[in-house]
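One structure, as structure tokens, below. Some questions next.
What follows is an incomplete set of chains from the complex, kept in their original frame.
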Amino acid sequence: MKITVWNEFRHELENPDVKDIYPNGIHSKIKEFLNEEDSFDIQTATLDEPEHGLTDEVLKETDVLIWWGHKAHEEVADEIVEKVKARVLDGMGLIVLHSAHFSKIFKQLMGTTCDLKWREAAEKERLWVVDPSHPITKGIGEYIELQEEEMYGEHFDIPVPDELIFISWFKGGEVFRSGATFKRGKGKVFYFRPGHETYPTYHNEEVQRVIKNGVKWAAPEETPISKYGNAKPLEEL
Amino acid sequence: MKITVWNEFRHELENPDVKDIYPNGIHSKIKEFLNEEDSFDIQTATLDEPEHGLTDEVLKETDVLIWWGHKAHEEVADEIVEKVKARVLDGMGLIVLHSAHFSKIFKQLMGTTCDLKWREAAEKERLWVVDPSHPITKGIGEYIELQEEEMYGEHFDIPVPDELIFISWFKGGEVFRSGATFKRGKGKVFYFRPGHETYPTYHNEEVQRVIKNGVKWAAPEETPISKYGNAKPLEEL
Amino acid sequence: MKITVWNEFRHELENPDVKDIYPNGIHSKIKEFLNEEDSFDIQTATLDEPEHGLTDEVLKETDVLIWWGHKAHEEVADEIVEKVKARVLDGMGLIVLHSAHFSKIFKQLMGTTCDLKWREAAEKERLWVVDPSHPITKGIGEYIELQEEEMYGEHFDIPVPDELIFISWFKGGEVFRSGATFKRGKGKVFYFRPGHETYPTYHNEEVQRVIKNGVKWAAPEETPISKYGNAKPLEEL
């Protein structure tokens, strides 16, 4: 399975606190723990590479794309977003992390503002499993507890998810639909909330477990190829 | 309840067969039967009016917008589409008819290609009710039968609907999810398949009944106004 | 619209604290605030009446049934439960309140254990609206805050709801899917969490608003009557 981890990769270069947590960038950390899975073949791509590292060839060969972005969503070229969207509709899996709720690709696939409440206060988050039959929850407990995270609160302006897997509790009094899946075309999309750059969230083993599970869940399979357009009758008219 | 019926209004001017069926345009026929409902205050708008008839004032005052388009989707200005989308997310209901599956507004709200199979062969369609608890089915029987319609066949490339109300059977061997609802932001969207311009579909009383029901279902109510952005904690941190 | 409010009516007779809050029973309080709606015609029924107050005639004439039970679920006769279930499948609305998650009727309609976590600690609950397009949220704000309630926590063992409207935050660290709808046959079911007998929850105006909205949403309409069994072909074979 070929996985591409895409990262904006700006905070890590500009903010020493973030660099301390992710010295080689969030993408490198994600690549590192995904590497524990033998079946995963992983590469990375970042905003400031040519074509944001997402050339036609890279996209064509990617089974699952992971996306982290925050402060530079607008710098992602519309042309690249269109190509990523086309690949998702054609079957490529997409894992959307944390602040990528506001990425161009996620907003275009959802059709809504994807807006939410937020607060940076290093507060406790507890992600409760509400669908304990889902393969994305494999290997974790009833909840994941993170001592320090950014708060995201409802209302989260997304379409009704196809599946709701996690609901977060925040110390400050809010809740959030933190793990949700959406089918778009032949592609499977998994939004997973945690991962603010100033906290060591991607060092958490349960968070890592969920992302690994999400990649496996989102991987394309040899499902039917739909034919569109003018069609001859299958029965006599 | 203020309703705006939007129509491309080109086929009726260019094709005598269509003009015979809808002498004043599809929008005028829809307005005519909606007028049977006392609580409805209806106006129309068409592509070739300034701003396509959808000025800021018109949109602001519209509770439910009905959309019929086919051959000129690309002529609808992106700026107007953005305004319509913003109003839907803000609560305006949207009824999307037939070939408007390919309209800019529907594709943007869905995030998919909205592609499908089609065939113009004046064949029989039977729309079966699969959700007989839904208010949109009020006053009709187990199915609606149309002697002559264009065929639309699966796969229909839309997100999984929030509610599936009708499934069509076509003489030529296909099926189609013909009545489906989607929530986007605070707005409710109802896609209803029948209505090819060369057949007298909008003269059918059961089709009229469904569109009336759809308008009532999609109308906005005084539901909560969500606040987005930075939020102070509700509990002590 | 004919509404029947069913209550177990035991705590109020046995526990002075409960009697203080609901001197004439929870059912009487619910009837009282529903009476503010002109279109509602309300009666009550309780466990210790003959046939639990749910005779064939009462059930036949009831459009929406509200159900509160807690400690005596097992005393509800199976025969009555079967009749209630048949009426729901035939179109009667059902509002299931709080501890009625464990009622026979709810468990039979869900097909699952309907189990959950709970704690009686007079703790704060905040019910967040996650579907601000839903008519059940009409007239309330972004959340409802209750200073003292029993905690119910995930995992709540129900089928995936057709619609998820409220998610609760609890002071003690849990979350809960507190407002959820389910279609069963022609009937609409709304589960609404708050309402422990030792707290004055049904005196809260926003809780009252939600229950009124739920009744309106669940009311049956003249939707299609399905025919089942052997069917002659509609087309030539």
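Letters A, B and C name the chains as they come in the text, with residue numbers starting at 1 for each one.
One rule holds in what follows: contacts are C-beta pairs under 8 Å (C-beta built on N, C-alpha and C of every residue); 3 or more make two chains touch, one makes a residue touch a chain.
The model shown is predicted, which means the values in this text are computed figures rather than measured ones.
Of the identical chains making up the complex in this file, 3 are positioned in the shown model, whereas the full set numbers 4.
Assume only the chains that are shown with their structure count from here on.
In this assembly, the C-alpha centroid of chain A lies 37 Å from the C-alpha centroid of chain C. In this assembly, the C-alpha centroid of chain B lies 33 Å from the C-alpha centroid of chain C. Each of the following residues of chain C touches two or more other chains: 126, 129, 131-132, 142, 163.
Here chain B touches chain C in the complex through residues 91, 126, 129, 131-135, 137-142, 162-163, 171, 183, 185-188, 221-227, 234-235, going by the rule given at the top. Only residues 126, 128-132, 142, 153-156, 160, 163-164, 167-170, 173-175, 177 of chain C touch chain A when the two sit together in their complex. On the side of chain B, the complex with chain A involves touching residues 89, 108-113, 115-119, 121, 123, 151, 153-155, 157, 159-160, 162, 171-174, 182-185, 224, 226-235, 237.
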